[in-house]
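Every protein chain of the complex appears in place save one, which is left out.
When the chains are written out, they are named A and B in that same order, and each has its own residue count from 1.
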Amino acid sequence: MSGKTGSGNFFEDFTLGQIIEHATPRTVTTGDVALYQALYGPRFALQSSDEFARALGLERSPVDDLIAFHIVFGKTVPDISLNAVANLGYADGRFAARVFPGDTLSARSEVIGLKENSNRKAGVVWVRTTGRNQHGETVVSYVRWVMVRKRDEAAPAPAASAPDLPATAAELQAPAGADFSAWDYQQAGAHHRWGNYQPGERIDHVDGITIEEAEHMMAARLWQNTARVHFDQHAAGKGRFGRRLIYGGHVISLARALSFNGLANACVILAINGGSHANPVFAGDTIYAWSEVLERIELPGRADAGALRLRTVAARNRPCADYPLRDSAGTYDPDVVLDLDYTALLPR
Amino acid sequence: MSGKTGSGNFFEDFTLGQIIEHATPRTVTTGDVALYQALYGPRFALQSSDEFARALGLERSPVDDLIAFHIVFGKTVPDISLNAVANLGYADGRFAARVFPGDTLSARSEVIGLKENSNRKAGVVWVRTTGRNQHGETVVSYVRWVMVRKRDEAAPAPAASAPDLPATAAELQAPAGADFSAWDYQQAGAHHRWGNYQPGERIDHVDGITIEEAEHMMAARLWQNTARVHFDQHAAGKGRFGRRLIYGGHVISLARALSFNGLANACVILAINGGSHANPVFAGDTIYAWSEVLERIELPGRADAGALRLRTVAARNRPCADYPLRDSAGTYDPDVVLDLDYTALLPR
Partner (left out) sequence: MSGKTGSGNFFEDFTLGQIIEHATPRTVTTGDVALYQALYGPRFALQSSDEFARALGLERSPVDDLIAFHIVFGKTVPDISLNAVANLGYADGRFAARVFPGDTLSARSEVIGLKENSNRKAGVVWVRTTGRNQHGETVVSYVRWVMVRKRDEAAPAPAASAPDLPATAAELQAPAGADFSAWDYQQAGAHHRWGNYQPGERIDHVDGITIEEAEHMMAARLWQNTARVHFDQHAAGKGRFGRRLIYGGHVISLARALSFNGLANACVILAINGGSHANPVFAGDTIYAWSEVLERIELPGRADAGALRLRTVAARNRPCADYPLRDSAGTYDPDVVLDLDYTALLPR
């Protein structure tokens, strides 16, 4: 391999406190918004209509919060997870400044935890990744941890250090300048507002969407995500699954779009508290989803909007009318592919 | 199913004269235009080049008329046809204000006819749907009728009432502010103008395009069309066809793009007089098309442009050199998938 070809970092390349400035700043456009629409099918009015956004006091529609997440995540792949064995989890994900077409995003990560596996073949790396816009404002910040292979099993390991992570994101930041008391429930497609949801309530989102190879690869390339497992059937055909793996974030976006049917007014993602890609997803799988209301949260000083902490679960090739999740031993149902704990804003 | 999940209207939910304001206003962008280009491949110069449009006196290219149609149609699905057994027809479709990137579209329907089937299991619903831009101007208005299941066969039916529908659209509205005497036939790709087409003339559009699952699903999601039959292979695999059905409008757009080869200057759709999706279309089918000139129509007060009433027929897996349509008994050839009666503007 040429010395000019990047092969990613291995476990022993990371050091606690290390700052990594990720490559390739990326300007977001209405082209990205149209592709997001075509790939996932969201119908949240705030992101769909500039006029709807203007009625709330914004200049135009912000882009879907997950566009920012996917772009920032994609930037980290060449440095953090090119040699990952597994993507283990997310925590303390906070969305801050909203992203509008024309904004340029870049990303930086700090290594906040390292722990070698007992077999010394790999180790867990925790990073806090922060995406910023061209003004230096944070648009999204989250912790994720991945298990990364070692280049050399004999390489010495740093002292184990795992970060303390909050069960829910430390901070909720509603979109600046938006007055949700002007929300048009008719246009948004449902009359259920914040106060209409009860903790413990479960919602089957009913619809299913089958994923095609062309779709998940176009998505991953759109996010400049370079993880090889998504793209190379020649190599994957000889591997563990015999198939290309679908980027976990693709499933998050599908589940979020499906969740419109039942959560039409949960219009802005404020936080990703945690998430697990419980089982792999392949082209040809049909994704269904259900959600549970975990908590109803007041937003300080806001009479126009509140937040719901939600669990959205996606399953493959299995409708979710009976809310599949785990068996009695606590193991994920083999059909469950996503268990996402997040917080969304709703008008009240 | 949660009370918050929409399950669409059933036949007995509709009442004559009912007005339905459909959800999810949608801003059209050049991102949509690029995706339309990628999905269908049109080459009509007016929609392809801002400079070409400016030479006619417009500010920029309008978007393809069918983008407006698909977006408006998509909005009606959750309310009108989520429980449809069949999409029976279109009539009196009129395109009015042209749509430009930045415009926001919304849709409203009025129920103008209801007729229960004799078996009482379903009924036909006629609606007039009107799409408007952010200024309240009509961009497209059309009648369609669908057969919708009843939730409860025992539910009482309204008195049967079917609307009178014109054979051709009641009104033709050329693009405001465009002077077609400045039309550049060289750039547009053909020298055939309005006067060169004769009623009765038939044109084989020659080329064929094979449809992939990823394409028609991306299209339907782009239009926020939520009809389940397009997306869910897990459910479709157990159904009547064993396959996902392709949105009829996808075939309309493919046939229209194919028709460029022979109708390169038929640049604006003024009306959809009627249409039938004669047979279902599935991924893997190759679409061919032919057209017949039904009528040559003067546009009042316009020396720069005229209209042609056209029939464009699409077939699957069957080239159209012999103009397939119906057998002697009047039944559609099983290869015919679309029979569209529409009116287009040409420079003269």
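The working rule: contacts are C-beta pairs under 8 Å (C-beta built on N, C-alpha and C of every residue); 3 or more make two chains touch, one makes a residue touch a chain.
These numbers come from a predicted model, not from an experiment.
For the options A:23, A:182 or A:321, the residue in contact with the chain missing from this view is A:23.
Looking at A:32, A:92 or A:285, the residue that reaches the missing chain in the full complex is A:32.
Of the options B:149, B:202 or B:243, the residue whose C-beta touches the omitted chain is B:202. Within the full complex, the residue among B:5, B:117 or B:286 touching the omitted chain is B:286. Interface residues of subunit A with the unshown chain, by the touch rule above, are 1-2, 4-7, 21, 23-27, 29-32, 34-35, 78, 102, 104, 106, 134, 212-214, 217-222, 224, 226, 228, 231-235, 244. Contacts to the hidden chain, counted on subunit B, fall at residues 29-35, 37-41, 43, 45, 48-52, 61, 186-190, 192, 196-197, 201-210, 212-215, 261-264, 284, 286, 288, 317-319, 321.
Please note the rule applied: only the chains that are shown with their structure count from here on.
Between subunit A and subunit B the centroid-to-centroid distance comes to 36 Å (mean Cα coordinates, whole Å).
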